[in-house]
Structure formats: C-alpha cells, structure tokens
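Note that this complex is displayed minus one protein chain, with the remaining chains in position.
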C-alpha cells in the first residue's frame, strides 16, 4: 500500500518528518508531493524544487527511509477543479492520502480516496512560516529541521537568500 | 439587439437577476459572461463555471428567460489590454454592454460599444462578498438568491465547501 | 437526463445536427461542447468560438431545439490526463456522453460515465475537413450545413477568410 | 560595453532617468528592460508596454540618448529560478547590470555578471508608487517626470485611467 | 507617421531590409516587430529574440537607420482573434501596416488600420527558409544578408547551431 503526502517543504522540517514517519508505519511507501514546485526566491517560497528534493533525499538517508519515499515535484495549476487529476497524472499510484487540510480532504474524498488525518503538532513553532520567521530574526531554526536539511540550507546560503528576498528597497 | 452582461456569479443573486431583467426590457437577448470561469474552490470564488452555468440555466427557467439569455464562461486572461478582444472571440455578437464598472466602461467604449449603466442597488447586502459572508456566518442568504439557485448551491453542499475553503489549519 | 456531445464545429454541419437530434430523442437536453474554443483563423479552425456559438444558437432556433441544447466553449488543455476534469469544471452536469472517438470513449468510461456511440455517417462528405475543402474548391458546401449556419458563415465572409488563411505567400 | 537596467516604468520618472544617465557615463549603451511588460490597466501598473516604450522613445529624444538606449519589453515569468535566462533570451548582450534590488543583484551575480549599484535617491518622492499616489490626489506629479513623458501620459488620459482603475464600485 | 513591419527574422536578410528601406521612404519611423520572439534553437527558428534584436541594431547602424527603427519582440499568442490587440499592447503607436500576408492584411484592416503591400521579391532565394537551407548545405548565404548580420551569426556559431538542431540521432 502506498500513501500520498503533499507539502511545500519551505523548508522540510520536523513536523513533516513526523507525518512521514507516522505514515510509513501504516503503508509500504509514501509519495511525497513537493507542492508549488515552480515557486522559489519568494518570501513564502525561498527554495527551488531542486533544493527541496535535495532536502528530501538527504533526510531520507539520515532517517533511514531510503527506497520507501518517492519525492515528486508538483507545480501549481491554480484550478482546484482539476487538482486531483493533475496530482494523479504525476504521482505513481497511491491508496491513502494523508492530510489535515479541509479542502484537500474534500477533493480527494470526492475522488474516491481514503483520506487520513495527520498527527497534531504545535504549529506555532513547527510550521514553514514560523521557521522562516526564525531565520529572518536570527533565532535557532536549526533545532526544528533534520541536520541534513540544515546542511542543504547552509550550502545554498538559504538564510542570506531569504533576507535578500524579504528586503525592501532598491527597486524603482 | 443583444446585450452583454459580465459577472462572476459567486453565486448568482437577486442583484444580478435585476440587472438581467432590466436589460431584457431593452434588448432581445442577453449574453451573460461568466467571469473568472476557471477559478473555483477559492474563498472569493467557491463555485465552478459548471455550477454557475447550472445556476443560470435553472434561474432562467424559473424566471422565464428561456431562449433569451446565453451564458458563456470567460476565463481570466489577466491582460486588460486584450480583454475586449478576448470577450469578442468567445461571445456571440452583442450591441450594448451593461456595466457600472469604470474600467469595463472605459475599455468597451474605447472599442466602440454602447455602454449603459445598470440599476443602482444596495450593494452592502446584494453583492457576492456579502452573501458569501452570510453563508459563513450562518445568516439567511437564501432570501437574496432565486430559489432555484439556492437549490443548486445545496446540491453541491456549497456552504460546507465555502467553510472548508476559508478554514485555516491543517496545511503544513 | 442530460447528454454531452463535443465537437469542433468548424463549421457546424448536418453530421453534427443528426447526432444532436439523435441524442435529443434519448435525453432531455444536450450540453454541446465547442472544442478547441480558442483556436480560430487557422486552416483547420477558421471560425472563432463566438461564431461557432452563433451557428449553434441560430441552428437551434431553425431546428426547434431552443431550451434543449446548452453550448459551452471548451479550450484545449493539451493534457488528456486532466481532460475529463476540465470538461466537468466547465459543463453543467451530464449523464451520457455521445462519441465515436476511441480516446474520448476510454477517458469518459474510465471516469464512470455512460458512453454511447453516435449514428454512423458518410464521413467522406459529412466532415469538417471535407466541407472546408469544398469551400476552398468552390464546391457546394451549402447543402451540407443548416441554412442558418450558411448565413452566419456568409456574414463573416467565412469562405474568403478560409482562402486567405490557406493562401501561401506574402510572409517573410 | 553595454549596461542593463530593468524597471517597470509605471511611469518613467526622473529617478529612472538619473540612473540611465549615470549608466551612460560608464557604458556605451544601455538595454532598458521594461518589466512586467504584459501588465496594464492595474492600479500598480496602469500603462501598457506600448505606452511605456513610447515614454522611453520620447524621453530619449528629449534627453539626447538617441541610439544609446535599447528598450526591451520583458514579461513576467514568475519563476525567479529562470529569470536570468529569460532576460538573456530577450535582451541583446550586456556586460554590467545596474540594480539596487538585492534579489536582482544576487541572481545576476550568481550568473557571472558584474552588478553595480545605482545612485541613491529620495524614494519617498521619486518612486512609481508615490507618483501614482500624486496622480490620484491631484498633486503635481508633472515635476517628477520628463516633460515628454507627461505628454504621453496626457495623450492617453493616464490620470483619468488610473482613477477609474482604482475606483471601487460598479462590479457585481 | 509610423509604420509597422512584423517578421520572424530567422535571420534578418536583404528581403527584410528592402522592405524596411521602402517603408522608411514613406514614414518617419518603422516599428519592427520580431515575431515568434520566444522561439529559438528550432530548425525553423534558430536564433533567440536577443540575437535577432542584435541583428537589427547592428544592421541599423550599417544601413543608417539609427533612431528611425524600433525593434519590439512579440511572442506568439496562438490566438489570431486577439492578435491585433496583442501587437497594440506591445508596440508604440503606428499608422500604417506593411504586409503581403493575407491574414495579417485582413486582421489589421478589420481593426481599422491602413495596410500597404511590400515590394515583390524573389522569394525562392530571399526567404528565411531558403537561407537556412543554404546554411545547412554550405552554400553562400552571406550574400543574402547585411555584412553586420553575418557577423552576429558567426559570433554565436549560428551555422553550427542550425546543423545540430536539424541533426537527427542521439535522442532516446
């Protein structure tokens, strides 16, 4: 049996890995959809799909998932009425969708999939938005992501990039 | 003579029907452009073009317009400089444009069309935004749309969908 | 019960009207999808969606279909894996799909629809490609389309346009 | 040697001309990229690429740049990861990029270009946003743009257009 | 008075320059639209818009047109029904369109423009297709383009590129 879990992974953090490990107890493998794949260098989406895929590959080795997760970049189509078809056309077959997002739940249920909720977490800390905020503020975001992900971020000077992207000024 | 009236119809409400009935006194038939046709499942655009077309067909029977209105889905192009050409390429010929929107008025006048203003209405109640707000708040939005439209909305559980779309939480 | 019939209608001809009349004996109304809606001024697609919609409206009056057919322009998405979702998001609900095209049959069946084949016809004469050829050759294409459609074509100088489109030369 | 300077020019103002004149002291000619080329008739982007190109042509004559600047409309691709390639595919070769925008600086440096900062200016007055605000408020924006640009704006009734675009009301 | 002349300029050749010089006798300046601007590295479209703009700039100096032609890259929209609007949104105002292409003539006339035909030429030699063929065959294409254009082509190894593009094999 295969699960599907879609996130934006800006960046991949411990909230995501908890969900993936939870799913890996129930299914043989997990298709990990990298959402908004073509967005990058934006305050809410600083990393490219390439970099997010790198995070997933490295974390996969670190956390012992090798061969059990399949990362798939999924670009936005901005038309929810075709969203499920779009995902199905890109991702290898899956049986169970993991999501707490009400719209995702509705759309995949309507298409006949089993949808399961994901473990609850402290979203005030464990969310992309709060981690990016910590990066900007100089707080210790490294505690909230797998060490291998921190490495990927450092290699591309992710914090510096995020600061430049959010900086105002210079435009005319 | 034919008129053109473009709206988003999220949902079709009594403000729209008043305008269409007003126009039908002046022209033989009205092309009803369904704007932002490819947007749906969004807080500001909960219904698909298919559902909005269904609303227009059912209301048309209820209100005795059969054979006198022509609904046409029109997707956004996000380039106002080609907007009039885009509309012309999709809608059967029309002579008079009904609109109070200053930009629409300017663009169609510039292209040589007669543009007429639509009857003034109480927009604090009769507008898509206020009706969607009433749906979320549990207020009685049904009084503001034709009964046949309320039926279409109920059939697709429109209020439930709108609540899910606007709900925060669950995303990672 | 509603049927769905999709064609390109370049132009609407007696082959199409036979199929629509056949379907109208079985269902209450027919959604008529105007395929490749955004193609026009091309040798294989000379008429705009607006003009093809006009043909359907006029023929509808001529043939007594008023209130029983619903024309819907459908633009190409060039991704067959999302084709059914795309059609569903634009067309009011339908129960039966009328088609002889093997791919259409497969895709709609896979999505759970009843698909019925359309009456066989002499495609060597009754097809868009042969009618456009007759227009170019000066043959009597008018016998193969409803009189109201011929009128629409003449109003926009359709034959002249087709000749210009197919003419070579002048480009640099 | 050639420079590249990209702006949105909504409208072209004295801040832009100062930068171009500064660059023309250092390089033989300046490629002037007209950003967001396909946006127009929006509160933040009132003018078409055609009109902005007209501003650059007229200002070029007025300020004696003829033959030394090359305006190039550049549409948004909304994918910063391909931004430099997109610009390179449209603009004649350039050696030095003039920009104070941190993201532009990073992307072009990463691609191997020399990037130079532009002269500092009083952005509270000399910026597109403040000039559009002055147009709406009836303040004297004419002092902040070259006289030839004011002429182009007046010819298309730019202030009237901007007011209509920003006006609320009339939409349904 | 301004003229408009649109070509693909793959590459710019003496047939094009004859037309531009002809137009410059009748109008003050010529907007030179670079068609299919985003196509490149294809057998029929080997050069980027950037390279074709370079050809026009260099030829402009060589042939003494400086300040009298305005090159504008125009990407395909593949919808002829909006073609004129698309061109108008990108090109500074023009009064007269120069073209022998029947569709271009029809579309711009319909939009109210004066259209003039261009001088007849020996298209069996002076056309993009025959010049690209000569490049592939090793024939002397240099006689058919301005010397400055040949230089631009040589700088980017245009003939080598064209051969690689048209080469079959190696793909799997």
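Going by the order they are written in, the chains are A, B, C, D and E; count residues from 1 in each one.
By our rule, contacts are C-beta pairs under 8 Å (C-beta built on N, C-alpha and C of every residue); 3 or more make two chains touch, one makes a residue touch a chain.
Note that the structure is a prediction, hence the values are computed from the model and not measured.
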Displayed chains contacted by the hidden chain, counting the whole assembly: A, C, D, E
Among D:14, D:81, D:121 or D:166, residue touching the chain not depicted: D:81
Candidates C:48, C:85, C:99 or C:148 - the one touching the absent chain: C:99
Chain E residues that touch the omitted chain in the full complex: 38-42, 48, 161, 163-165, 167, 169-172
Positions on chain C where the hidden chain makes contact: 7-8, 15-16, 19, 78-81, 99-107, 118, 123, 127-128
Missing-partner contacts on chain D, residue numbers: 79, 81-82, 84-86, 88-89
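One rule holds in what follows: only the chains that are shown with their structure count from here on.
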Separation of mean Cα positions, chain C and chain B [Å, integer]: 26
Averaged-CA centre spacing for the pair chain D and chain C, given as whole angstrom: 46
In chain D, residues with contacts to at least two other chains: 38, 40, 48
Overall pattern in which the protein chains touch one another (line/ring/star/complete/other): other
